[in-house]
Every structure is written in C-alpha cells, then in structure tokens.
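Take a look at the structure set out below.
Only one protein chain is missing; all other protein chains are in place.
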Amino acid sequence: MSESRRDTLITAATVIAILAVWYLGAALVQAGDDPLAEAKLPFPHQVIDVIFSNTGELGEASWISLRQALIGFVIGSLVGIVFSLVMAQGEWVESAIVPFLLAGQMVPMIALVPIVQNIFQNDDVTRVFISAFITFFSVTVAVVRGLKSAPPSAYELMSSYNTGRLQRLRYLEIPAAVPMLFTGLRIAAPLSLVGSVLVDLAGAQSGLGYIMLAALTAGGPTGSMLIWGAMVILIVLGFLLAQAVVLSERIVAPWQVQMRAKGA
Amino acid sequence: MNQTEGSMAEVGTPSPAEGHDHSPVAGRPAAVSVAGVTKTFGSGASAVTALDDVSFEVPQGSFVSLLGPSGCGKSTMMRLIAGLQEPTGGTITVAGGTPDEQRRARDFGIVFQQPILFDWRTVEENVALPLQIMGKPKAERQERARELLDLVGLKDFRNHRPWQLSGGMQQRVAIARALTFAPPFLLMDEPFGALDMMTRERMQTELLSIWSRNPGTTVIFITHSISEAVLLSDRIVVMSARPGRVMKVIDVDLPRPRTDETRDTKEFVDIEAEIRQLIFSQEHR
Partner (left out) sequence: MKSERVRTVVAPIVFLAVFVAIWQAHVFNDVFGLEEFAVPLPDQILSAFTDDSDELRSAFGETFLAVGLGFALGNGLGFLLALGLLALPDTVAQRVGGILGAVQALPIVALAPLVALWIDASTWFKATTVVIMVFPAMSVYAYRGLTSVDPTALELARSIDASGWQVFRYIRLANAVPHVFTAMRYSVVLSLIGVVVCEILRSADGLGYHIHDALQRFETPQAWAAVVILALAGIVMYAALLVIERLIVPWSFRKS
C-alpha cells in the first residue's frame, strides 16, 4: 500500500507546489502599479471568485459553446466512421484520399472559420461545421489506421476460412479498429470544443470565446478577469469530455481497458 | 488473474488402440503431392528464390515435418500448400484438387507461430470463430467449442480473455480453433517457436495426444528443431537454406505412442544424429 500512498503524497505535494508558485507569481505581478495586473495574473481564489460571481453569464456561454461542439462531434464521428469504411473498400480509393486527409490535418482550422462563417452566415451552424470538421479528421485517420492494424497472419487465417471481404470486415477489421477509434474520439472531443470556441473568438456574438474577447476589449481589471474564468471552464470542460470518451470505451469495449491495465 | 497452466492431467495420454492408423506411412496414398515446386519473389535483379524444385509427398493421415534453418522457404511451402500463395512453377495436389480449391472448401486448419487470437472475443468465442463464419447456429458452435477446449485441457478457461492466458495456453486455444471444423489437414508453422524450451517440450507431447484423438488428420508441421521433428513426425523433409531445396526425405519409424521417454531411446538419438550430420555436411560444402 505504501506505493500508492507515496503516489498520493507526491501528487499532493505537486499540487501544493503549483499553487505556491502561482500565488507567488500573482503577488509579484500585482505588487506593481499596473491597473490590469489583477487580470494578468490573478490569485487562484480570485479566479474562483470570478467564476462564482458570474455563473449565469459563464454558464450560458459554456452551454452554447458546448452544445454546438457536441453536435459537431457526433456528426463528425459518424461521417468519419462511414467515410473510413467506404475508403477501406478499395485500395485505389484509399491511396487517393489518404494524402489529403493527412494534408487536411495541416490546415489551421482557425483560418477556415471566417470562410465557413462567410458561407453559412450563421454562428451556430459554423460552430457545428468546424467541430465536425476537426472531429472528422481525427476519427477518419484513426479508423483507417485501425482497420489495417491486424497482423498479416490474421488475414491468412481469415483466408483459410474462405471469407469474403465483408466477412473480413465484420469479424476482423472492424473489431480491430475499435481501440484506435476511441483514441481518435478521445483526442477529438476536447478539440471540437476548442473549435466551437474558436468560432467565438473569430467574431461570433455568443459563447465562451465571445466572453473572452469581450473581456479583452471592453475590460478594465474586473472585466478582464473574466478571461480567466472562461479559460478555466474551457479547460475543465475539455478534460471532462475526454474522460467521457474514456468512460464510454469502458462500456463498449471493457476488455481494452483491462488489457491496457495489464500492460498487454 | 494468475496465469496457471491448464491442468495437463485433463489431456491424458492416449491408449495405443485409440483410432490411430499405425500402418507404415510409406504405404498410404498421398494426401498432398508436391512436384517440382519453385517460388520466386520479386522480379529481375532483385528476385529472391525461396524454393527451388521441391518435391515430396505427404501420406494420408500422417505427420510430416518440414525441417530446415530459418529462411529456407519452409513457411512459404506451407502457404503454397494451403492455397494462400501460388507457386511460380511446379504443381501441388491436395486431396486430388488444387490447394486453392481445398482452401475454399475449408480443408485447412492453420496454427501460426503467434496464436493470433482476437482480444475482443473470449477464449470460447475465439475457438468458435470458424464455425460462426460458416454460419453455424450458436448452440452448435458453443458445444463444439467446449468439446475442443476440453480436448486441449482448457475447459475451465472458456470465459477468459486471451491475454489472461500464458503463451502455451494461447497456442492450445489456437490449436483447438484449428480443429473446430474438423479439417482433414492441420498445418502448423513453428507453433511452439515463441515458447520457452520446457513449455515447448510439454506442448509437443500434448500435440501428439491431441492428434491421436483426431485420427485421420494429416499434419504438416514446420520447424527448425531437429529433436522436435524426430519426436513428432512420421516423415521429415529436410530442407537446405535459401534457395530452399529438399536435401533428404527421412521416414521416422519410431513406434507410437511416443512420449518424453522416447527422446532418450537409442533409435531417437541415432536419427537425430543422422539429420544433424546431413545438415552439417551441407553447411561445410
């Protein structure tokens, strides 16, 4: 038991150390004359205070950003899965598209936001589209890799059972792809929230990003502190989304979790 | 979950009269005929000849080993017989037809060096996989899978997951799976190669036991271990390094059933020595 107790102690010590550094830094920054100093690096308790003083506004904005992100996440995942299955049907199809999938991941999503906004002229639709777009890439790349992750001997085995392509997909490739699918989903979940917030940053009139933006421009010290509140919520939500994916993997494919725990 | 070996006692030792054809191997009809088979990979300057004019016969219901050093093409030979690849030259006849025909008729149960069990299936579901693909109803699949797990001594582990089992146990599951649909041919590609020496020797005697309970099954076994080949086989096709050629075909007349004690008999040691000399002389040419 002493190993896990030692771990807990070390984690506690780390948290305390971080808080200490934070307090020290905030004290240093706020010691000067800068009127915005409080907003630049507030004390932890000030951040908590900001969050609880503005629950209504922050809550509403969070819900807007989150809701669209979730819709986009679901759409992007479904489209990505279907797309991967289609691509797996033909080697030529796959060879043709995979380079563009990889190249597509190189495009900074934020650059597309104004363009997409220009097309749809609607903040909500843009958020869903961007979130779906980000999720689509992550999921498709993951599933395509997962579908091909079975060892060659497994294919020989299936060949000895005289399986057709569909049977191979059903009995071998799709189950083999499930772990990678969840990896892709776990990465995409917080990113789709980020995408939704990016839309706000790029000029939407609501959402967490809008609060950050408004706090930045309008501001003053108390207003600017709202940035921290929004940021903390964003980070926490992102973390919770990733955990939600991990949890769903535990439900859908419990053996994967057990395997990893065993180090298999 | 502690990975204890399944009880060996459950497998038991076969009785001599147990359904096993003890007629001399050479006198039986050939189940597999390999005639002048050549296999080259690639073309032009970078072509690699894996097999060069290989010929031998596998009698019905016998245990034949392909023995040779790594890279002598014996794994390739097995895949040619199984219809997984096509020879570049020569012919292979399996049970009167081409390897591909028999593959489609699901004549081959294959065991690889890695167990290749599916993590997302339980042990029982893994064994039942071929039957499920063939569309057998669930009750029938389950019954047959349990029968085979019993045969390999893993009856109590049917609801376990593959990674909870040791290497030897996983291979036993793979063997059970290969026998599920009672194929006439059992093809094994260095199935015990990934196991430690002691487990390996245990698995060898166990394989003989399992085989004796599935009389009539023709086994083609790939190995680079001389003692393994001598212990298990009726016939050994000794092959040379790349390009793979047949050095000699040796019929092993040791009586069955063979056990651990057989390893210590004079006849066994003599045959081993003969093969070792053969391979040694080849290397020093």
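All chains are identified by letter, namely A and B, in their written order; residue positions are counted from 1 within each chain.
What we mean here is this: contacts are C-beta pairs under 8 Å (C-beta built on N, C-alpha and C of every residue); 3 or more make two chains touch, one makes a residue touch a chain.
Small disclaimer: the values here were computed from a predicted structure and weren't measured.
The missing chain, though absent from the view, touches A when the full complex is examined. Across A:I48, A:L85, A:I110 or A:L169, the single residue that touches the chain missing here is A:I110.
Of the options A:I10, A:V82 or A:A218, the residue whose C-beta touches the omitted chain is A:I10.
Set against the missing chain, the residues A:I51, A:I81, A:A142 or A:L198 yield one that touches it, A:L198. For the chain missing from the display, the contacting residue among A:A20, A:A96, A:A218 or A:L240 is A:A96, taking the whole complex into account.
By the touch definition given at the top, chain A reaches the unshown chain through residues 10, 14, 18, 36, 39-40, 91-93, 95-100, 103, 105-115, 117-119, 190-191, 193-194, 197-198, 201-203, 209, 212-213, 215-216, 224, 227-228, 230-231, 234-235, 238-239, 242.
Criterion: only the chains that are shown with their structure count from here on.
Taking each chain's centre as the mean of its C-alpha atoms, chain A lies 49 Å from chain B.
Of all the residues in chain B, the ones that touch chain A in their complex are 79, 82, 84, 103-106, 108-110, 112, 114, 116, 118-120, 129-130, 132-134, 161, 163. Across the complex, chain A meets chain B through its residues 151, 153-154, 156-157, 159-163, 167, 171-172, 175, 178, 253, 255-256, 258-259, 262, 264.
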